[in-house]
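One structure coming up, written as structure tokens, with questions to follow.
Here is chain A:
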Amino acid sequence: MNWFTNFITSSIGRKLVMSLTGLFLILFLVVHLLGNLQLLYSDEGEKFNLYALFMTTNPLIKTISYGLYAFILLHAVQGWILWRKNAAARGPQGYAVKVTRTTGTSAVAANNMGWLGTIIFVFIMIHLYQFWLQMKLGTLDMKMYDGETAADLYTAVKAAYMNLGFVVFYVISMVVIAFHLWHGFQSAFQTLGLNHRKYTPLIKAIGKIYSVVIPALFALIPLYMYFKNAGL
Partner candidate 1 sequence: MMLDGKIPAGPLTEKWTQYKSTMPLVAPNNKRNIEIIVVGTGLAGAAAAASLGELGYAVKCFTFHDSPRRAHSIAAQGGINAAKNYRNDGDSTWRLFYDTIKGGDYRAREGNVYRLAEVSASIIDQAVAQGVPFAREYGGLLENRSFGGVQVSRTFYARGQTGQQLLIGAYQSLSRQIALGSVEMYNRHEMLDVVIVDGKARGIIARNLVSGKLERFGAHAVVLATGGYGNVFYLSTNAMNCNVTAAWRAVRRGAYMANPCFTQIHPTCIPQYGDYQSKLTLMSESLRNDGRVWVPKKKEDAQAIREGRKKATDIAEADRDYFLERRYPAFGNLVPRDVASRAAKVACDEGLGVVPTGLGVFLDFASAIERYGKSKANSIGEHHADHQRIIQLGEQVVEEKYGNLFEMYEKITGENPYKMPMKIYPAVHYTMGGLWVDYNLETNVPGLFAAGECNFSDHGANRLGASALMQGLADGYFVLPYTIGTFLANDIRTPKFDTNRDEFAAAEKDVHARLDSLLGVQGTQSVESFHRRLGKIMWDYCGMSRTAEGLTKARTMIRELRESFYKDVFVPGTANEYNPELEKAHRVADFLEMGELMVVDALDRNESCGGHFREEYQTPEGEADRDDDNYAYVSAWEYKGWGEDPILHKEPLIFNDVHPSKRSYK
Partner candidate 2 sequence: MQTMKLTLKIWRQSGPNEKGRFETYPVEANEHMSFLEMLDVLNETLINERKTPVAFEHDCREGICGTCNLVINGQPHGPNGGTTTCQLHMRHFKDGDTIVIEPFRARAFPVIRDLVVDRNALDRIIQAGGYVSVNTGQAQDANAIPIEKDIASHAFDAAACISCGACIAACPNASAMLFVSAKVSHLALLPQGKVEARKRVQAMVKQMDEEGFGMCSNITACEAECPKEISVENIARMNREYLSSVIGTEVQA
């Protein structure tokens, strides 16, 4: 094996992959959120549909989006490998009494990143099936805006968010993401070795704010749309 394969299969190399893909996904969440917030305009989806059109046709964005799919897969697969390897490292005989005390993070989150990740993965699959795949397959109605034809994703979203069960699932998924981020955000920096007595508290604080605010805003959208459509 050459140095690179050695490195990328080493424990720290594998963690680096988790950290970098994780940080990319953290950035993506912000972009995604900014786009989604356009659902809140009372314009019957014009801005949102045009935005969706732009995101699916711009060559640069398309390229980045393939990277995104790859990173999601990489993060998930690598995470799964780590999860299995770590379980194996513990050995066949577990503790009769299980206690996990932690110092700088939530024990619940840190201890269950694998499970949280699995739920998020399932969420992403459903999410993709419901919106992204429909867009790709061209099953959506088309709308005209100033000479441009755009798929009416907005209506599809609106339909989905009128289903209370789906809204609840969506909100729960955001809570799961919040937990995943609560540990993952600062963990990514720790893995990169970006630790400093002066600045680490700042990173941790930003991480905590981020992991609450971003999922909360995501969750706000279906709730808002549900209640708005229900006329409440």
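Points worth noting:
The definition used in the following text is that a contact is a pair of C-beta atoms (placed from the backbone, for glycine too) under 8 Å apart; a residue touches a chain by one contact, two chains touch by 3 or more; residues count from 1.
A word on the picks: all candidates are chains of the complex that A comes from, given by their letters.
The structure presented is a predicted model; accordingly, all values stated were derived computationally and were not measured.
Among the chains 1 or 2 offered as candidates, the one in contact with chain A in this complex is candidate 2. Across the interface of their complex, candidate 2 is touched by residues 3, 6-7, 10-16, 82, 85-86, 88-105, 107, 110-111, 113, 183, 186-187, 190-195, 197 of chain A.
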